[in-house]
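Removed: one protein chain of the complex. Kept in place: all other protein chains.
Right, chain A next:
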Amino acid sequence: MDILTLLKANIKYKKGALISVAVLMLIVTAALTAVISANDNFGRNLRDAQKSVDTGDLVLMIDEKYATDELLNKIKTDPTVGRMRDVKNLTSFSAVTNGKEVTNRTTFIAFNEKERQFFLFNKKGTGFVTTIEAPGKGEIYVPFSFQQLYNCKIGNTFTIKTNHGDVPFRIKGFIEEPFTGGYFLGVKQVYISTDDYNKVLAGKADDVSVIEQKLTSSHMLHIYQKTGSTLSPGEFKRELSKSSGISDYGTTLSKEDAIGYTLIFNNIGGGILYVFILLLFFIVLIVMGHSISTGIEMDYVNLGVLKSQGFTSKKLRLLFFLQYLLAEGLGAVLGIFVSIPFVRLLGGIFQPITGILATTELSLVKCLLLLAGILLIESLFLLVKTTRIGKISPVRAISGGLASIYFDSRLKAPIGKRALSLSLALRQFTSNKRQYAGTIAIVSILAYFMISMTVLANCMLPESVQESFGGVVHDVALALNDSFQMDKAKEIEKEIEKISPVKGSLYANYKYIAINGEEYNCVIYDDPEQFKSILKGRAPLYQNEIIITEILSDEIGKSIGDTVILSYHGKKGEYLISGLYQSMRDLGKCFAMSLAAQEQLAEERLTDGYIQLAEKEKAGDVVSMLNEKFPSLLKASVSKDEDGIGDMIQLALNTIAITIYTVSILFILVVVNMVCGKMFLKEKKDIGIYKALGFTTRSLRLQFALRFLILSALGSAAGTLMCLLFNNRMLSMLLRTVGITNFTTDFRISTILAPTALICTCFFLFSYLASKKVQRVEIRELITE
């Protein structure tokens, strides 16, 4: 009962500090619950949808010409395979929608109302329609990510270019296609009516003899692992490739890889936010530690009096423990409720990228378990922090308490007439450094994360950084026809030079080639010296050399100096790994070789050309000229950001950065308010003295704010240093999932100055506002009657 009475009184007396702790805990819980729930929802919805549409464990996308009965039988009868489902389709390599060229390969599948092929979004994109209307003549259902990829709307046209003329469709609706419907996947499944499929499209498919195929008959073979098989998805794929050679004939994608690619951004965004939340949790601990220490210091006399009245240290510690735990518990419970709109917000960000319906369920059990863990850690922390109560001597407390004692500091700066407020603020800081250490640590954590996110949000902009991620910087893109040969390149560039000097050119091809039986994306450059993202070793200069990414190196267990067997459409060759590089292509699961090296496997042409102009603004003129002069060789277009991170990703990164900025500012607000409140109580007498000497409220508030400005500047400097030391490592770890294994931060003054200036401004402003209480300090309080 006695403890309850004290608890009530303490909560009332310390409500400011306890509310601050509750608010911080609310932010941490809300952020954690929102991120966990959003990620869980997408993961669950995606898996459920895959189950509903009966996606195979492994899907082989194969041309009609290679889908022989012999191969299909081999697959069906493989001991690892349970069953196989064949989905016939037409694959388009050239299409235009909403006036934009479709960069994905598109597979056309005939709508079948008897089986669940996809889910159809309602017009608002907020749910599914219960009955899917069959597409009519000339109508098409496209994945939801088309809205983001090509700004498509219902009613837009989707035109397939075939060698027998264009075939236009009208977009009837957007679908959730849970296998390849995500933003990052290079193949997209679209659905048309059976009539259109058979009568309009099938007749326009190219014969196998056509070299430049635009529309081909293909199969999507859904292969299911035998029930009870213990093989991992990777092992299943390897085993099947070994026995049937499927990788030599088509593109394979496992269900698990599709999930990985679809949720890639959720995982990156989630990873960043999890690390951020973890650091926020540390901030809560620092703030609580500071609050408890100053609380004990300020209540020193009262605690001594209570001890003299028979309260044991244990009871007093319990008192502190309960009041902070109550505040945290309250914040955590409220945080769960507050997270609901944020789950929706994150869903809104990720739905266009994943193409999966965002739902708003809360992962309550998981979050509550995590929160219990957090509260447990905080409880232990509280127990440790309150040990000081045991050292309070009633006699010492009653005879004057713990007066604030300041010590001489080596950092002591002189007090001068010039910049008097600043020098006094500096003195306040230097004479009581320990008290501010926690605040500096908080600023450094926030600054670190804000700088890191600013770096990440801007990282795709500089060309040098793009190149270091395996991208190709160019102003004009060339889609090369079959008739293109490298000797034509000089002629083409000579014509370009008439309009603008050519800064650089590169001719490439991309295809899936199997390494030791497993298929990976291979980048082929005419000039291997142009691989600029080599991390170790050297470029693949010779005919028997390749370079691989670190991710691929880990996956296949091979590194520099090792040899591998490459196979493509039945041809094989032994190659030496000459280097490791990084590339975001296929999320880092790729390798590269020179055009000469590729000739061991296939005598294929180059498909893509990249021209970098000295006068970028003339790209349009160059494109017009090329399309006019070389229509049989190529189709030129002004560079569109297809290799790098698109607008959507930039937008999502910016959104995460804004979220981190917003949460950081909220934290600053709460922390400043709390620290200011404590400092104000502690320095009330000094404030009164300064007022009695003739300092105005304004100048005292300025002193207060300047002190926080000094703190934030120091914290920002520490955060910047941390960023210089750890940012590359942290981002490399987080971005490994997209293929970046060696993130090199392009530190610019603006990426450091913008967040640190914001932090310092917030600290200065918030502390100035929080110091309004200075106005209420009466000099009368110095009177001893």
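As a convention for this text, a residue touches a chain if its C-beta (ideal position, glycine included) is under 8 Å from a C-beta of that chain, and two chains touch if they have at least 3 such contacts; residues count from 1.
The definition used in the following text is that contacts and distances are computed from a predicted model.
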Absent chain [UniProt protein name; select from "Zn-ribbon domain-containing OB-fold protein", "Putative ABC transport system ATP-binding protein", "Cation acetate symporter" or "Amino acid adenylation domain-containing protein"]: "Putative ABC transport system ATP-binding protein"
Which residue of A:Tyr197, A:Phe484, A:Phe591 or A:Phe695 touches the chain not shown here: A:Phe695
Listed residues A:Lys188, A:Lys237, A:Arg317 or A:Arg427, member touching the removed chain: A:Arg427
Residue numbers in chain A that touch the chain omitted from display: 403-406, 408, 415-418, 420, 424, 427-428, 431-432, 685-686, 688-697, 778-780, 782-785
